[in-house]
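Coming up: chain A.
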Amino acid sequence: MTDAVIVWLLNLAQVALMVFTAPLITGIVRKLKARLQNRRGSSVLQPYRDLMKLFSKEVLLAENASWIFRSAPYIIFTATVLAVSVVPVILVNLPSSLIADVIAMAALLALARFWLALAGMDIGTGFGGMGASREMTFSAMAEPAMLMSVFVISLGAHSTNLSTMVEYALHLQHLLPSVAFALIAFLMVAVVENGRIPIDNPSTHLEVTMIHEAMILEYSGRHLALIEWASQIKLVLFITLISSLFFPWGMAESVAILPIISALTFWFGKIVFIIILLVIMETLLAKIRIFEVPDYLLTAYVLAFLGMLVHYILEVGV
Partner candidate 1 sequence: MNFAMSLAVAAMAISLIASILSPLLGRYVHFQRLTISLLVALSGAFALTAGLIGLMASESEATIILPIGLPWLPMHLHLDVLSAFFMLTLGALLLPVGIYSAGYMKEAVEKNGSIQHLGIFLPLFTLGMQGVVLANDAYAFMVFWELMSISSYFLVSYEHDREENRRAGFLYLLMAHLAGLLILGAFAVLYAAGGAFTFDVMRSADLSSGMATFAFLLAAFGFGMKAGVVPLHVWLPDAHPVAPSNASALMSGIMLKVAIFGFMRITWDLIGLNNFSWWWGALVLAAGSSSALVGVLMALQQNDLKRLLAYSSSENVGIILIGLGLAMIFANLGHPVIAALAMIASLYHTINHALFKGLLFMGAGAVLHATGSRNMEKMGGLIHRMPITSALFLVGCMSISGLPPFNGFVSEWLTFQSALLTPPMENTMLSALIPFSASMLALAGALAAVCFVKAFGIVFQGRARSEMAEQAHEVDNWMKVGMVIPAIFCLLLGVFPTLFIPLIDGVPQMLIHSSLSASVHVTNWLWLTPVNAERASLSAPLMVLGMLLLIALIYWRLHGRGKGISRGPIWSCGYPHLSAQMQYTATGFSQPLRRIFSGVYRPEERKVIRYGFHPLIVKDIRYKVTVADLAYNKIYIPIANITRAITARVAYEHERGMHAYLTYIFVTILALLLWVVMA
Partner candidate 2 sequence: MMLESMLQETISVAAALMLLISFALLAQHRMLAVLHWFAAQGIVLALTTFLVAVLSDQKELYISAILTLLLKGALLPWLLWRIIRRMHVHREVETTVNLPVSMLIALGIVILSFYVAIPIERMSHNVTHNTLAIATATVFIGMLMMITRQKAITQVVGFLSIENALFFTAIGATQGMPMIVELGVAFDVLIAAIIFGLFFTHMRTTFESLDLNVIQEKIKR
Partner candidate 3 sequence: MNWFMFMLLSPLIGGIILAFVRHKKWASTINISFSGLTFVGSLGLALKVLEQGSYEALEGLFFLDSYNVIIVTLTAFVALTTAIFSGPYMRFEWRHRKLPERRLRLYHTMYQLFIFGMLLGFTTNNIGVMWIALELATLATVLLVSLYRTPGSIAAAWKYFMLAGMGIALAFFGTILIFFTSSSVLGHGNEALTWTLLFKHATELEPSVMMMAFAFLMVGYGTKIGLVPMHAWLPDAHAEGPTPVSAVLSGLLLNLALYILVRFKMLVDMATGTDKAGHIMIAFGILSLLVAALSLHNQRDIKRMFSFSSIEHMGLITVAFGIGTPLAIFAGLIHMTVHSLVKSGIFFTVGHAAQAMGSQNMDQIRGLIRHHPGIGWGLLIGTAAIAGFPPFGVFTSEFLLFSATLNSYPWLIFLLLTGLLIAFVGLFRFVQPMVFAEPPDHAVIIKANMLPVYIHFGLALFLGLYIPKFLADWYQQAATLISAASGGGV
């Protein structure tokens, strides 16, 4: 009984960890990027300051904003947090991952996106509509590739339960070819989902190219803060997913102090590693034209599907 309580508490702590370190990680990304571009960059804690400022500001709503516009930030934030709460970070056997498996997690993210797009449409400006249209389109195109790449692992693990999948990945002797395909595909998708270069530039407000930012142009104050925070959490979520599913080394399989601490360190290390990769990529690559995105996503899908075939043909055996 007490064990269960401890596990659940750990679970909660993990969620809190993810939620509250999210701005920090965004800060690190920005800092690293600035350094690579020979700028000093703002402090890694700057995102926290931004959020605090926004939370304390007055909200300015457009005249014709409806209740959807006002409720969207809450739903987006909640859905994202709920999604992140089922991803094993430190503990392999996360109790909350029973609540929703990887498909449900994707659906929660879709819920967030749906409301974000609705919020974009709510005021009736050109930008909002444009952002909503593009965001929904590209994420729809990304959906099959993402599910397909996750499915490669769940087929191997015989489960869509994230804990079980991580456990399976943890016990893999070597990197399977199918998983390699899936990894590349998933990486490509993650870039799209988080609106990073070369798909979207999170720090631009250039009309012709922006996607995500276009939808939230009308937001201000605590609403904007929630949305920004949610997208930071989402970044962490994806990075963690990559690390947990494809590089699950060092995660704690039992509830004890030592493994947990080591798992924490491992997690942070892996995340920083992935961030560095991300930053290098963002610095080296230029944003691609918006109608090349589908080709990019198709490539991802084909890779994931190849992974699936490889799994069936090479690894399952008949």
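What we mean here is this: contacts are C-beta pairs under 8 Å (C-beta built on N, C-alpha and C of every residue); 3 or more make two chains touch, one makes a residue touch a chain; residues count from 1.
Here is how the candidates were picked: all candidates are chains of the complex that A comes from, given by their letters.
On a predicted model such as this, the values are computed, not experimentally measured, just so you know.
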item	value
Options 1, 2 or 3: the chain contacting chain A in this complex	1
Residue numbers on chain A that touch candidate 1, as the complex places them	55-68, 74-75, 77-79, 81-82, 85, 98-101, 103-104, 107-108, 110-111, 113-114, 117-118, 120-130, 132-134, 136-148, 151, 154-155, 158-161, 164, 217-218, 221-222, 226, 290-291, 294, 301, 304-305, 308-309, 312-313, 316-318
